[in-house]
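Up next, subunit A:
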Amino acid sequence: MKKVILAVSVILSLLAAACQPLMTPPAQVELTIEAPAESPTAPEETEAATEVQVTPEPKLTGDVSLTSEHVSVDYAKNFSIEYGEGYKLLTVLQPWAGAEQAFRYVLIPRGASVPDEAGNAMPIETPVESFVAMSTTYYPFLEWIDKLNTVTAIDDPAYVFNADIQSRAASGEIAVVGSGATADIETLVALNPDVVMTNAYGSVYDSHPKMIEANLPVVINADYLEESPLGRAEWGKFIAAFYDQEDVAAVEFEKVVSAYNQTKQLAESMDERVTVIVNTDYQGTWYVPGAQSYPAHLMKDAGANYVFADQEGSTLPLSFEVVFDKGKDADYWINVGFPADKASLLGLDSRYAEFKAFKTDHVYNNNARSNANGGSDYFESGVARPDVVLKDLVKVFYPDLLPDYELYYYQLLK
Partner candidate 1 sequence: MEKKPTAAELLGNNLPQQRDRLSAIRVFALLLVGLAVLFVVSISLGSVRIPLADVIKILFGQPAARDTWTSIVLNFRLTKALTAMLVGAALSVSGLQMQTLFRNPLADPFILGINSGAALGVALTILTIGATGAYLLAGLGTFGDLSLAIAASMGAGLVLGMILLVGRRIKNPTTLLILGLMFGHATGAVVSLLIYFSIPERIQAYTIWSYGSFAGVTWSQMRVMLPVILLGLLIAVFLPKSLNALLLGEEYARTLGLNIARTRFWVLLSASILAGTATAFCGPIGFLGVAIPHVSRNLFKTSDHKWLLPAVALLGAGAALVADAIAQLPGSQYVLPINVITSLFGAPFVLWVVFKKKRGATSFTV
Partner candidate 2 sequence: MLQTSALAIGFKEGRDGVSTISQGLNLRLNPNELVCLVGPNGVGKSTLLRTLIGLQKPLSGEIRLLGQSLKQFTATQLAKSVSVVLTNPVSAGAMRVGELVALGRYPFTGLFDVLTRNDLDVVDQSLEIVGAMPLKNRYIDELSDGEKQRVMVARALAQEPHLLVLDEPTAFLDLPGRVSMLSLLKELAHKQKKAVLTSTHDLDLALHTADRIWLMNRNGEISEGSPEDLVLNGQFGKTFNQSNVTFNANTGSFNLGRPPHRSIELHASGINLIWTKRALQRAGYEVQPAGSGNEFIVEVDDSTRPVIWRLRYHGKSSEHTSIYSMLLSLESDI
């Protein structure tokens, strides 16, 4: 009897130990595919097909009342802006995958008192004058409203693409505070910023718990959870709201929307659809995005048949075999990670040579604009310009549709 009890308890403890690796939150996995990692330079708007005119209200320098026109949130599903009497209520519905509570922020003019309707939302005084950016995806949106110069600190300059931020960080004008458990809270507190914006994953790597403890004005940005490309770009309004410039952001956003839709319509006209695979294998597992994912939306809107388009979920760990079986004959292969040429890709695994896309030189990677450390602008300004990304993809899949267009984020692997 004793032996049985001993055996059972040992087995239970082994089970518990073995399940540790399985408890990595799925949000971690998402990160490899979709988390932005670079800084932007403001992309030029080469084609703005139809322009939506919005007459901006003259901006008041006095800060008694909110100065922006009200905007609506149409594509993004993960945040909302509500307007009340003398205040704005920003809600981030899911700050990270699996979060149980939404995070709410009440934006009030300087000196105003917090309205009762705000409840337990965190108050932030606007317009914000100093901004700490813990992710690179915020830079393009700040550029929309010409407020990039308000950035006083960032987490890590290594993967930043935006030249302005890079140089200001190098010169010391912008402080570098790290992230996660090793974030430099003291410097942050000394800077006394108006807003510290960060992403969160609900894991031990999050920066915000320590910051909240230090009473910093932390705002969680969850743009990476948006599936739809336009939805992600719409987060520009979220950021702009802190500057009372969400209407300006809305103008830029509308340009993006119409350009995007124009390209999308173009692609829809194709009868013959190409097939596509994405990403690469790692140690026998190939993480592929599912139907509810950012890349899947892009490919669909670009008129391509993504080989795993019918797989539910956002990211799936499949065996190399399965991807090989289904994707060996795909016409195109995009988003292959760090390699910049075919030899490097082949160096990862010699079996990639068997893929049709490899053999026919149809492998494209989204690292055409990278900084010295491999940080790609695709993950930085690309977030704000899905219209350009879509155009790139359509150019890749159906080059004849856009004869004069040149790839911006993507490059052919030679």
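The candidate set was assembled so that all candidates are chains of the complex that A comes from, given by their letters.
Everything below uses one rule, namely that a contact is a pair of C-beta atoms (placed from the backbone, for glycine too) under 8 Å apart; a residue touches a chain by one contact, two chains touch by 3 or more; residues count from 1.
Not measured: the values here are computed from a predicted model.
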Touching candidate - 1 or 2 - for subunit A as found in this complex: 1
Subunit A residues touching candidate 1 - in the complex, by the definition given at the top: 3, 7, 10-11, 14-15, 17-19, 21-22, 24, 28-29, 31-32, 35, 37, 156, 179-182, 201, 203, 205, 281-285, 316-322, 324-325, 328-329, 337-339, 341, 343-351, 354, 373-374
